[in-house]
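For this depiction, one protein chain was excluded, whereas all remaining protein chains were kept in their positions.
Moving on to subunit A:
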Amino acid sequence: MSNKYKSGEVIVRAATKHDMSAVAEMIQELADYEKMSDGPKLSIKDLVHDGFEKQPPVFFCKVAEKHNENILGYAIYFPVYSTWEGRALMLEDLYVRMNERRRGVGRLLFDAVAKEASATGCCRLDFHVLEWNPACSFYESKGAVNLTNKEQWCYYRLTGDALRDFAKDG
């Protein structure tokens, strides 16, 4: 009964400023999903400016795209730094549209960010997830370690061998 996309049907690529309208829509969808609909305050223009006009960019974005048309999901991430181990990445948002769930899109996006972390010599990939989000079991299955657990926010870290293995085999 798997409805997974076949290899090559969906690609993950770097976002362009033209994707920010779709990304802004999905940012709101993610906030709605997290039951915090009033959270997002940024306009499409803010995203374009911060991600594509400001030098250096304040964030990086990848989108999952089907058939050169529909954007199915996105990931926003940026560089961070560990004073113990150096360069790292923070995955700020990972979202797949509601009607595209359970088709392997989230995994493609996460893979792509983990690969970038590994390729750029990052020591870890950090991200947060709400405790009740079913995605927790996906992250744990990839070797992510649950660092924090309070007020129903979970802080996850993918590091070392788990990161390299996931970037290689994902």
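One rule holds for everything that comes next: a residue touches a chain if its C-beta (ideal position, glycine included) is under 8 Å from a C-beta of that chain, and two chains touch if they have at least 3 such contacts; residues count from 1.
Throughout what follows, contacts and distances are computed from a predicted model.
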Item to complete: Using the UniProt record as the reference, specify the protein name of the hidden chain from among "AP-3 complex subunit beta", "Centromere protein X", "CAHM3 protein" or "N-acetyltransferase domain-containing protein".
Response: "N-acetyltransferase domain-containing protein"
Practice prompt. In the full complex, which bits of subunit A touch the chain not displayed? Write them out.
Written response: 27, 30-31, 39-42, 46-47, 50, 56, 58-59, 76, 78-87, 90, 92-93, 128, 146-155
